[in-house]
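Every protein chain but one is kept in place in this view of the complex.
Going by the order they are written in, the chains are A, B and C; count residues from 1 in each one.
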Amino acid sequence: MGDKLLEIKNLITSFRIGDHYYAAVDNVSLTVNKNEVLGIVGESGSGKSALAFSVMGLHTKAKIEGSILFNGKDIVSLPKSELNGLRGDDMSMIFQDPLTALNPLMEIGAQISETLILHRPQMSLKERKDHVIELLNMVGIPRPEYVYEQFPHELSGGMRQRVIIAIAIANRPELLIADEPTTALDVTIQAQILDLVRKLKSEMGSGVILITHDLGVVAEMADRVAVMYAGQVVEIADVQTLFNNPKHPYTRSLLNSVPAEGQDKLHVIQGIVPALQNLPREGCRFAERIPWIESNTHEKDPVLHEISPGHFVRCTCYKHFYFPEEPKEAKVYGNTRG
Amino acid sequence: MEMNNMNMSSQQDSAKSPSGLKILWRELVRDKLALVSLILLILIIVFVYGVSFIMDEKEIVKVDLFAIHEPPSEEFILGTDYGGRDVFGQLIIGTRNSLSIGFIVTLLSGMIGITFGLIAGFFGGHIDNVLMRILDFFQVLPFIMLVIVFVSIVPNYTILAFSLIFTAFSWMGIARLIRSKALQEKELDYVQASRTLGTSNFKIIFREVMPNISSLIIVTLTLNLASNIGLESGLSFLGFGFPESTPSLGTLLSYATNPQTLEHRWWIWVPAAVMILVLMLAVRNVGEALRRATDARQRRG
Amino acid sequence: MWKFIVRRLIITFPQLIVLSIIIFLMAQAMPGDALTGLVDPNIDRAAIEEQREKLGLNDPWHIKYVDWISGIFQGDLGQSFRYKMEVTELVEQRMINTFWLSVATLIFTYIIAVPLGIISGRYNDTLLDSSITGYTYIGFATPLFIFALVMLWIFGYQLQWFPTGGSVAPGTEPGTIDYVMSKINHLLLPALSIALIQTVSTVQYLRSEIVDTKQRDFVITARAKGASESRVYNRHILRNSLLPIAAFFGYEITMLITGTIFVEQIFSFPGMGQLFIESVLQRDFSVVNAVVLLFGAAAILGALISDIILSVVDPRIRIK
Partner (left out) sequence: MAILEVEDLKIYFPIKAGIFNRTVDHIKAVDGVSFAIEEGKTYGLVGESGSGKTTTGRGIIGLEHITAGSVKFNGKDITNKKKKTKAISRDIQMIFQDPYSSLNPRKRVRDIIAEPLRNYENLTKQEEKKRVQELLELVGLSPESILKYPHEFSGGQRQRIGIARAIALKPKLIIADEPVSALDVSVQAQVLNFMQDIQKELGLTYLFISHDLGIVKHMCDDIAIMYKGRYVEQGTKEEIFNHPQHIYTKRLVSAIPDIDPSNREKLFQFRQEVQEEYDESYNEYFDSEGLAYSLKPISETHLVALPEKG
């Protein structure tokens, strides 16, 4: 294991709906090391974006409990001014929707410069402009001097996403959080953007949290992967293990539901992702979606079990899980290596 | 993330009651101020229409030179005006008239505006372009001046003529609103789906699109009702509203342009002013509460 | 941007022409014509008819329209039948009065609207916001003429802080400081009356713009850059929310016209609005037409100006 850059301990992020608080992120503990890509996978409503926003301190109305240690310092309780010193400098974020994440009334140059003004006030005007142009070059924008004076509406989606990346890497952050960075983009543009993120990461040696619902993107990008379901991490492993030897029923179901070579029928996960206020708060949260698995195989209060070094799985039901389409025996013995 | 949060709560809300109108009603009842306003409004309407039914309007508007400018007394609850006419009676009948004209104009201009807006928005393109140029023009005109001029040049001036003139210049606001909403709506797949299923344009506009903007229509009509009551009394105040023989709240207020009346004979104009204020506030409260109910972002948690 | 402005101008001309046609037709529908008030009733009919022919009053309507419109371009708005003078002359002083009243009103409107709107939007759902929203509620529900009457009653008659009528104290010499001060003094109460009512729509508009902008994604981007809350507001939210206010200017002008008609009447302020009401009541139609034409043109130009301002400040229109 490398150096710990970010350590999230027992994080609970809750939102108020009506008179109650509901935890969208429910007791999540994760670490991100330097020069490592941690992929966080989950469907909508899994709490993955809420987790990212918690790390960046971007929730304005959520209740946050637990601790987030960044380079050993807890940033949950940090005063706003100190947090602002970190954001955009030591840690930064790439957003999902390049169409709305840029200020429509500000020139591209000014939007990138802003983050330099905030964190490197000693820079002269000229230095700053040179640096911005260099950044635009780095993220692969042609004719940077020209783009510097353009407005967001004049750029394509892929170009805007590059600008957002330029903003994020302007101060060479130690931690880069990418929240569905390619979801809104075409597949060829996606390949380019992922390539860019990969290149920048290895140049800067930053830790990266890559949040996505796309298993293919994670398989390509991540070193380690955390799978989230209903606000909890249900499985963590290095990327090879997770894709080649997945354990948790949810992970396995998810992997079987995307089309792959030689697959005749896709696996269908029964039921729906419950809404935040209807989340099961006791027992295995995935239990109701695998009703054919006997209920006594679930733990009462499921915890993460380390089944091999670095490979954690929540609940004990994974030992007994099989797909209903397949003969029960074959799978139970064939896949349980423990 | 905040947005996410909101979506969740609005999903929950809509899951409970299927129809938009029911949501509107529930929000309205939950909003204390709006509920009080609504009850007050209903009381005023029932009272005014009820009392004016048993009142002798001819008697009230008859000039009585022996009872000029009498302060409130047992005979005249709110005194008399410069013609010796009973102010209380005029207030009741004036309120009734103002409300009636408010309803008529709101409905007429609403019908024109909604149809105009739906057609412009749904068909878009050239039709929309032409209709919007017409609307732009109407909207930029100094509405009140044109109404005044038309009122003054119409021979055989009646309440009907007044409502028609008023309507002719007050359908634009709702038309613009409905049009922009219809533009958004028609892009939604359910409209496209109806087209592929062989449903006619007329049916799509009035059976598919219109129910989906019904809450917007109700909100706008309510708010328009308030402003139409205000505008009618304003016009009557200037002397271009109801014909002279018809009592109106604005007419009572116009007596206050006489400094003597303004300073010393409060009973003539203050009740009318209060009545207009109460009516407009009450109607607006109801309208704003309805608006909040339709606007998910402003919905109270 | 230039294309936008030119296209906008091209829309404006037909608007002005249609306005003039409507007014012209209105004038045709009005009883009497230019001769009605001028001619001695004892002159025999044939002579009147001759006179009519000479003046072109029997021409077809489109020729009369062309005559009328070319007259307007030469500054000829006709004769006032009541004052027996050129309408242009009659209107001139009134127009100056109304102009200054409008300027004062606009200044008050924005002085009130901008801070209230910003506070209300930034601290939405606080007590401060509720009280500002409460004010807009009442403002929306109060007809201007009632409010103006009450203002006149309280500050004019009861407290006697302000004059109750006219545009200048009688006897003051034009050009002196006293004259200017008296003019301003006469403006304040009517202008404030309109502004306090008219401003509520701007306050509400600004508030909802800010509340909307606050939830936009680029604001989150700005926070993620490490910008302080005040910077987020000043650099991102306010700039983006104030811009649509420019688009509101045209609407403001149209509202102002309605405002002056009521307020000038109530405060006996000798401006265009009062002239308009007087002339309608006295059926002095050449004056009525002139005033409607001027106000209508002002409203059309106000809308034009606000669109041009918007096109200049909004890069999405400016650069295309």
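Operating definition for what follows: a contact is a pair of C-beta atoms (placed from the backbone, for glycine too) under 8 Å apart; a residue touches a chain by one contact, two chains touch by 3 or more.
Note that the structure is predicted; figures quoted are calculated from it, not measured.
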Item to check | Options A:110, A:204 or A:269, residue touching the unrepresented chain | outcome: A:269
Checklist entry - Out of A:44, A:60, A:202 or A:295, which touches the unshown chain? => result A:44
Next on the checklist: One chain is left out of this view; which of A:257, A:277 or A:297 touches it in the full complex?
Outcome noted: A:257
Item to check | Residue numbers in subunit B that touch the chain omitted from display | outcome: 11, 14-15, 18-20, 188-190, 192-199, 208, 211-212, 214
Checklist entry - Residues of subunit A in contact with the chain that isn't shown? => result 43-44, 157, 186-191, 194-195, 213-217, 219-220, 222, 239-240, 243-244, 253-255, 257-260, 263, 265-269, 272-273
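As a working rule, only the chains that are shown with their structure count from here on.
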Checklist entry - Measuring from the mean C-alpha position of subunit B to the mean C-alpha position of subunit C, what distance in angstrom results? => result 23
Item to check | Separation of subunit A from subunit B, taking each centre as the mean of its C-alpha atoms, in whole Å | outcome: 52
Next on the checklist: Two or more other chains touching the same residue: where does that happen in subunit C?
Outcome noted: none
Next on the checklist: Touching at least two other chains at once: which residues of subunit A meet that condition?
Outcome noted: 58
Checklist entry - Can you list the subunit A residues touching subunit C in their complex? => result 56, 58, 80-81, 83-89, 92-93, 95, 97, 100-107, 114-115, 118-119, 150-151, 153-154, 164, 167-168
Item to check | subunit C contact footprint on subunit B (complex, rising order) | outcome: 2-3, 133, 136-137, 139-146, 148-150, 152-153, 226, 230-231, 233-234, 237-240, 253, 256-257, 259, 262-263, 269, 273, 276-277, 280-281, 284-285, 288, 297
Checklist entry - Within the complex, which stretch of subunit C touches subunit A? => result 216-218, 220-229, 231, 235-236, 239-240, 243, 314-316, 319
